[in-house]
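Only one protein chain is missing; all other protein chains are in place.
Which chain is which? They are A and B, in the order written, and residues in each are numbered from 1.
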Amino acid sequence: MTERTRRTRGTALPYLLIGPAVLALCLALGYPLLRQLVLSFQEFGLAQQFGRPPEWVGLANYRELLTDAYLWRVTARTVTFCLVNAAVTMVLGVGLALVMRAMSTPVRLLTQTGLLLAWAMPVVASLTVWQWLFDTQYGVVNYVLTSMGGDFQGHGWLLRPLSFFFVATVVVVWMSVPFVAFTVYAALTQLPGELLEAAEIDGAGVVQRLRYVILPTIRTVLLVVGLLQIIWDLRVFTQVYILQEAGGSARATNLLGTYIYRLGIGGGDFGTSAAVAVFMLALTVVLTAPYVRSMLRQERTV
Amino acid sequence: MARTAPRPVRWLANTVGLVAFALATFPVYWMVNSSFLDRNQIRNPVPTWVPFGGDLDNFRTVFESGQFLDAMKISLMVTGLTLVVALTFAFVAAVAVSRFRFRGRLSFIVTLLVIQMIPAEGLFISQYKMLETMELLNTVVGLTVVYVAGVLPFTIWTLRGFVEGVPYELEEAAMMDGCTRTQAFFRITFPLLAPGLVATGVFGFIQAWNEFTLALVVMTREDQRTLPLWLSTFTDVNRGTDWGGIMAGSTLIAVPVIVFFLLVQGRMASGLTAGAVKG
Partner (left out) sequence: MVRIKKSMSGVAIAALALTTLAACGNEDDGSSSNDGGGAESADIRVWLNGTDTPQEARDWLKETFEDQNPGSTLTIEQQEWDGLVEKLTTSLSSESETPDVVEIGNTQAPTFTSAGAFADLTGELDALGGDDLLPGFVDGATVDGKTYAVPYYAGSKYIFYRKDLLEKAGLEVPTTLDEFVQTAIELKKANPKPANFSGFWFPGQDWRNGAAFVWAAGGELAVEEGGEWTPALSSDESLAGLEMAQQLFMGASGAPKDGNEADPWTPFCAGEVGMMSTPGWVKGLIEAEDTGCPDTYAKEMGVFALPGTDAEPAPVLMGGSDIAIAAKSPHQDLAQEAVALMLSDDYQTIMAGAGLTPAKESLASLLGDDEYAAATVAAASNAKLTPAAPGWANVEGSRVLEDLFSAIAQGGDVAELAAKADEQMSGQLNG
């Protein structure tokens, strides 16, 4: 495909095509991002928000953060939570998308509608319902487990951090699987049926077909979706925040997202909170670097 | 779908589908169930599984609050505008990125990626200040500007994957048949992108439809409320949250998303063969 490169070098067309997107992003994000970066070098609290001139403190916010052992605990927790959630979501989502191809049309439509219902449910409602389901006193989960003979009356699901994160994982995965399943299924529709048939005639088994035919075709979409899952799961906020309000210990269950919020809006210290945000960005870049590098290599060689 | 699976495989797949449906929709069912119940039935030591004996009181409350339709109007405008702008911008950008080589292409891709990595929790204050200087606070356009920026990087990225999924050879073949490059693109590639546009469109729709924090600070006037803001009027820490109202309101808010999906879902099933035939 090198001729493509030759043909388009030097024309203005690609720039015209990305122009609107670049403009929109610069317009809506340029200043806020710059300000966020500047804030991280300032002593900036509520008083500064209302007009008191901020004080430039250089790297003090960062120094204070990085020397706090708690930040590293939260970081390790966040990374673990992110990887587990992204993995579970991807396995379930991609699996479901593949299985959807084999379903009869009515069942597939039903499944898709179900996934969409879950996805479309307003967050306030879904988090409230999940909270109710796992409620210590009146939760449906405890009720069902107890009536099935378990000793779950008054069981506090959020009490212990591990159990807390189990519930959080259930909620996060439940909210993310529809997106993965939908996008991957859409990508699978691009798969040439003849190719699969040919492979089958050649005697390729399910695993081989998956590995040599299906996965390469949807590779780009799969990688994009996987990467997005990592990014999003690293930033999980609302689910954990709401669960913390309902039970458990905030200090033992803070992830970077909730930590930033509690420092910023919760505590009115926007400087430090911006510094954590920058730190988190750096962390994400590091965590996704291997993938991004291999992707860039692929981009160059195409 | 071009092929049909053998019977036992299909049977198994259908079972998986039904289980997935049940797991995905149980919380949704619980929401709808609760929306018919009185508040003292919603949270009770013995769960009410089916809303027998329930009534429409919650829905009546929700409609009587009067602002539902106004909020719906604002939400539809913001979401529609966001969707049109974001999909158009993203679509042309995705084509540029995957069908052209040009200087700055890699930086553009990487920047899009990095933008999505930026934690948003503290960003809304800066975005507020920005909209203030633009004099776009409490306007549909203002909210749309920040929403577009929110869904654009994702949309470009995902669409790019879809554009690359369409073999360039198909376009070349059409060009040999006498199509111009542009014609070849719109005749051959564009129809094949429909599933991708639908998938990203659904994503963008849901993002904009359900967003809360930015709407909260940008739309402070009562007549500019979006649906999630309207919904939050039923929470009241000082008077006890009206859970029945929340659930009834949420049920109503979810309906347009379902309608939108049902309208576009047909495009999702159209596979390569369908597209090639149309081309």
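Following the convention adopted for this analysis, a contact is a pair of C-beta atoms (placed from the backbone, for glycine too) under 8 Å apart; a residue touches a chain by one contact, two chains touch by 3 or more.
Because the structure is a prediction, the values reported are computed rather than measured.
Undergrad: Which of these touches the unseen chain: A:54, A:95 or A:156?
TA: A:156
Undergrad: Which candidate, A:49, A:80, A:105 or A:294, sits in contact with the chain we can't see?
TA: A:49
Undergrad: If the hidden chain were put back, which residues of chain B would touch it?
TA: 38-40, 43-45, 57, 124-125, 128-129, 132, 135, 137-138, 212-213, 216-217, 220-222, 232-233, 235-241, 244
Undergrad: Using the document's contact rule, name the residues of chain A that touch the chain not shown here.
TA: 45-47, 49-52, 136-138, 153-154, 156, 158-159, 244-252, 262-263, 265-269
In the analysis below, only the chains that are shown with their structure count from here on.
Undergrad: So the centre of each chain is just the mean of its C-alpha atoms; given that, what is the distance between chain A and chain B in Å?
TA: The separation of the two C-alpha centroids amounts to 16 Å.
Undergrad: Across the complex, what residues on chain A touch chain B?
TA: Listed in rising order, the residues of chain A that touch chain B are 1, 4-5, 8-9, 13-15, 17-18, 20-22, 24-25, 27-29, 31-33, 35-36, 39, 49, 96, 99-104, 107-126, 128-130, 132-133, 135, 137-138, 140, 143, 174, 177-179, 182-183, 185-187, 189-194, 196-197, 217-218, 220-221, 223-225, 227-228, 231, 234-235, 237, 256-257, 260-261, 264-265, 270, 273-274, 276-277, 280-281, 284-285, 288, 292, 296, 299-300.
Undergrad: If you look only at chain B, which of its residues touch chain A in the complex?
TA: Chain B reaches chain A through residues 1-3, 5, 9-10, 12-14, 16-18, 20-25, 27-28, 30-31, 34, 42-47, 85, 88-90, 92-93, 95-97, 99-102, 104-106, 108-110, 113-123, 125-127, 129-130, 145-146, 148-149, 152-154, 156-158, 160-162, 164-166, 168, 192, 195-196, 198-200, 202-203, 206, 209-210, 212, 227-228, 231-232, 235, 243, 246-247, 250-251, 253-254, 257-258, 261-262, 265, 268-273.
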